[in-house]
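Complex shown without one protein chain; remaining protein chains in place.
For subunit A:
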Amino acid sequence: MKRIIRNHKVRQFHQAKWDEPVIFELHQTGERGVIPPGTEDAVAAEVGSMESLIPASMQRSTAPALPEIGQAKVLRHYLRLSQETLGSDMNVEIGQGTCTMKYIPRINEMLIRNPRMTELHPLQDIDSVQGMLEVFHNLDLAMREISGMDAFSFQPSSGTQALLAMASIVRAYHDSRGEGARRDEIITTIFSHPSQAATAAVKGYKIITLHPDEDGFPDLEKLKNAVSERTAGFVVANPEDTGIYNHRIREFTDVVHAAGGVCYYDQANANGLLGITRAKEAGFDMCFFNLHKTFAAPHMCGGPATGALGVTEELKPFLPGPLVDLDADGRYVLTEQGEGSIGKVRSFHGVAQTVLRSYAWIMSLGAEGLKDVAQVAVLNNNYLYHKILQIRGASAPYIKGRRLEQVRYSWKQLTDETGVTTEDITRRMCDFGLHYWTSHHPYIVPQPFTLEPTESYSKEDLDEYIQALEHISHEAYTYPEIVKSAPHSSTVHRNDESSLDDPQQWCITWRAYLKKTQPELQEQK
């Protein structure tokens, strides 16, 4: 046979396209997906019918209009939808900057499926969950060493919930000192995650947002002007979403402390810092890590997850409870928090599976491996950065020189010269089996994109991603229409989004879609 020539520079990809109906369209009256456990005849004879046990006014009169579908058809439908989803397992997912999409070790996914994990009730007697509590305690110890903080809670179940918990602790701390009413401002930066500002606002704070200096650093002079006797707290990521590390961070925390504020650290961008530098030495009073980012728990389509929240000894009384402790007899116990605590932010103890996964991940790396993670994440990023800057139309605003684990880039030149926007490129990257993200809003960097290669990808993986971007840049300068009209090899084509902001037209459920688009069906009913 002839030799098969494989010399294309970008992957010849097509996403799965099953043309799958919405699940209600699979309905066939009488089909069953599963039969739940039933009531024994003797039980029914003794207690009577369901109807006899529910007050007449509370009985459901018409069955929910759920579809009736045989089991194989349900399975097939959802398997097809899964195939139409590009999980990070399937692609070189360096395009979701700020989110640290790293390899999810399969052993950890196996470990969490142990029934001695999945079938635990959170209120079981502590003597029956010593293994689980030991995992919580061991992860707490590791997190303390990684951050320099003195105690961790794993109750917050995302970065956003950890930020909410930290803003709550700021309020409880100032209330405990009688300064709660006066200290009503929280300072953040524009290159930080929107949830920093949003969660502080949920807790009733006025938000002061600092913009960067011309090199992209948070502006120390602006901070000095912003702090006052009204300052409750300062929340920042470092590096910020630009990948620029603020080397003067200790001066920032000193300024805020001098004004009486609490400094809390969003460590969503910690992947380049493990074993290198810590929250404590930078002067922070609190920090959190996303276990589903830096510590290799999966993102699960958007949770469940964990925002591991660490505090100094001084703020420990304010943590949500209970906390896991080891008593003098070597027994793991749950210690309730006192009156000063913010109470709780999530039911029970948080997402225990994520705690187990991240503990397993740390145990598979050790101190040396964690430092390897940080160094290789920064190496990969700077390699990528070096190559991206060679692509026509791409740039990286602000300070020249090295970045840590990610970079926020700009296609401004490409857009000015070709009319192709960063959103167009988002859709075109799908055609090569790759994910690409722009930035949070507002777009301070024009036509932004944010890449974070983590430690998980090989040089060849990075080169594939770079080549795809080069290819699209070339298309933009030679045949921009193919980029603007993308995607071409995806499950579906461009959405008509005109209905999404119109209350008369938006359809958030199938029943709303039927009512709004086929009112005649409703009339027949």
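Convention: contacts are C-beta pairs under 8 Å (C-beta built on N, C-alpha and C of every residue); 3 or more make two chains touch, one makes a residue touch a chain; residues count from 1.
Assume contacts and distances are computed from a predicted model.
Its record in UniProt calls the unshown chain "Aminomethyl-transferring glycine dehydrogenase subunit GcvPA", which is the match among "Alpha-glucoside transport system substrate-binding protein", "RsbT antagonist protein RsbS", "Aminomethyl-transferring glycine dehydrogenase subunit GcvPA" or "Protease". Set against the missing chain, the residues A:313, A:327 or A:368 yield one that touches it, A:368. The omitted chain makes contact with just one of the residues A:183, A:316 or A:346: A:346.
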